[in-house]
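Mind looking over this structure? Questions follow.
For this view, one protein chain was removed and the others were kept in their places.
Just so it is clear, A and B label the chains in written order, and each chain counts residues from 1 on its own.
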Amino acid sequence: MAQVTLRKVVKMYDDVEAVSAIDLDIADKEFVVLVGPSGCGKSTTLRMIAGLEEISGGEIAVDGDVVNDVPPKDRDMAMVFQNYALYPHMTVYQNMSFGLRLKKYPKDEIDKRVQEAARILDIKELLQRKPRQLSGGQRQRVAMGRAIVRNPKVFLFDEPLSNLDAKLRVQMRTEIKRVHQKVRTTTVYVTHDQVEAMTLADRVVVMNKGKIEQIGAPNYLYHSPATRFVAGFIGSPAMNFIPCKLEQAGDGLNVRLSDTVTFAVPAERVPRYKGAVGKDLTFGIRPEHLTEAKANGSKNLAVFDAGVEVVEPMGNETMVFISISGAEVCCRTDPNAAAKVGAPMKLAAHLDHMHLIDNVTGQVL
Amino acid sequence: MSAVTVDSIDRGARRAKYGSMSKDRRWALRWSYFFLVLFAIFFLMPPVYMFITSLKTSGEISAATSPWWVYNPTLANYVELLTSEQYLTFFRNSALVSTFVVAITMIISIPAAFALARMKFWGSTMLATGVFLTYLIPDTLLFIPLFKMFAVFHEWTGIQLLNRWYVLLIVYPTLTVPFCTWIMIGYFASIPKELDEAALMDGANYRQILFRVFIPVALPGLIAATIFAFTVSWAQFLYPLALTTSQDQLVLPVGVVTTLIKGDVFSWGPLMTGALLGALPPLLIYAFLMDYYIAGLTAGATKG
Partner (left out) sequence: MVDAVAGHARSVGVVRRPGGLHRFLRRKSTIAFLMALPLIVLIAGLVLYPALYALHLAMLNKSMERFVGFANFAFLFKRETFWMVVQQSCIFAITAVIFKALIGFIVAHFVHNIPAKGQRKWRGMLLIPWVIPPAMSTLAWLWLFDPSYSAINWILGYVGIGPIPWTGDAYWARFSVILVNVWYGAPFFLIMYLAALKSVPEQLYEAAAIDGANWWQRIWFVTLPMMRNIIAITALFSLIVTFANFDIVKILTAGGPIDRTHMFATWAFWLGIQGGDIPLGATVSLFMFPILAVGAVFILRDIHRRGNEAS
């Protein structure tokens, strides 16, 4: 059993609040990813959970026991570092067994655990090598092996894939997921890459400037972001943001993006947006929800014309960049869409997936 | 002059030969070697001459033959010194002093360097910079007050330190500890912090981190510091000259200079032999551990 609970945890550096009163409940065996831009406080939070940073306020509890003053070595957690932090003078075997040797485990127990971890991570042939003889991916696996061997209550990952090249990153991502399925342990994973967050997490915690923006399952965050930050952070390519005005139109509402582009708000949304008429708003819509207008449009598809500025053929799709009210807007169309630079194009906006954001509060309505 | 001559007419036949050197480069290399040989002669002449002289009898030394060649080589000088009770005492004293000083230096420097590199405490930054500023108070300033201090100490406690070889064990560390601490701080600081943290997560306490992680990883720095401490101790001249006078208490440099020069008579054969043998331990260490030696020196410079 390894639940981790954070209650109003604060971290102060001199007078600066790096982490402001965050609350988080991590269930046993859950894979939680803390994601956010540099400086948002995610690594600091992780390190406070590990015990490598002191907590300025609030408390962190593991299985109900507060661990604020418990030193790292007694918290029964294992950490995988961004730079692997392998002991350069020890072999892979010695690296992995170091923690157990410190705790004076019997030799055969140590050997059993190391061999098992090596099997899971497929590094058996590397056991007698030294870190400098290993590639980046191999080192990362050894670092994970070192954590697995300890059989801890919680796994902590601090941006472990940031130092790998793109291809290796994708490979290791799958590895990590596979390992988590085999070794079902509570995991807290920190990254700045939202793709990693989306693919690995049971739940994603989006952080910004020391605060939690939103917590939720990846799909939930994708489709129902709570704030503008989350809406723009999750998903690649990013959501399009266009300043807009909400206008009364009889019983319904219209969203006016520019002089030429106005959409009628879908009926089921009108009650939700009614109170925002006249406010300073931003219209948010993901590129895949701006497609080429096809003859058989479904309900809530708003067709409009736009001048094509840039066309990026990607093979499986074509990115078409248009401009609305001065904002650059990205649309994902079929690969054989009729898009030519300079020529106008008919596009459809899937308004089921539209978002309206209050510019003052940053909240998604 | 370009290295690649492109024959515009015959492109196919002539390819640029990237492997060979241009004429410029070859000449630069020749000049480099020429000057290197000159400087090598300059730098190596004295030790070579020491060796040549050490093989001569006193007769040959005072003869009019070429000083740069040995006509009747003899090992008599070596035999004389290596069987001389006095010389061996000098050697023994030097060895004892140097070895003990290395140990003392390591015992003081390593924990201090660890504390200064990794742990913060009041005054630690001040101490770290202050450490090598101690070299600005040279031994040539301190030898007189130290001399007096030991004399006064004798009056107070009756413990005779002056004219005992072990007084040097107290004084030499002032020369070795600051630099060794500085080297070690540099090496310790270059160990990534994440390594400590990994060890902390693995369950190590500070003592275990020091002995099982830091020291092994910083081993090259340790070796360099040890070599430095030994070499400096062995080569010391001023302190022993000022603080020890009886023949059985002298260390080698002082012993050779004071006993083999009797008044105005220099017995050059034994003198050069004695000097050469005296220079041997540092030279041997240097020969076998040259890379560590140089690393220790430059570590201070490049790491700052």
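Assume contacts are C-beta pairs under 8 Å (C-beta built on N, C-alpha and C of every residue); 3 or more make two chains touch, one makes a residue touch a chain.
Given the structure is predicted, the values throughout are model-derived calculations rather than measurements.
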Revision key, fill the gap. Even though one chain is not shown, chain B touches it at residues 28-29, 32-33, 35-36, 39-40, 42-47, 49-50, 53, 61-62, 66-68, 107-109, 111-112, 114-116, 119-122, 124, 127, 129-131, 133-149, 170-171, 173-174, 177-178, 181, 206, 231, 234-235, 237-238, 241-242, 253-254, 256-257, 266, 268, 271-272, 275-276, 278-279, 282-283, 286-287, 290, 293-294, 297-298, 301-302, 304
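The rule is simple: only the chains that are shown with their structure count from here on.
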Point to revise | Approximate Å spacing (C-alpha centroids) for the pair chain A, chain B | key: 56
Study note, to complete from the structure: So, in the complex, the side of chain A touching chain B is made of residues 50-52, 71-74, 77-79, 81-83, 85-89, 98-99, 102-103, 146, 150
Check your understanding: In the complex of these two chains, what residues of chain B are touching chain A?
Key -> 192, 194-195, 197-205, 208, 212-213, 216-217, 219
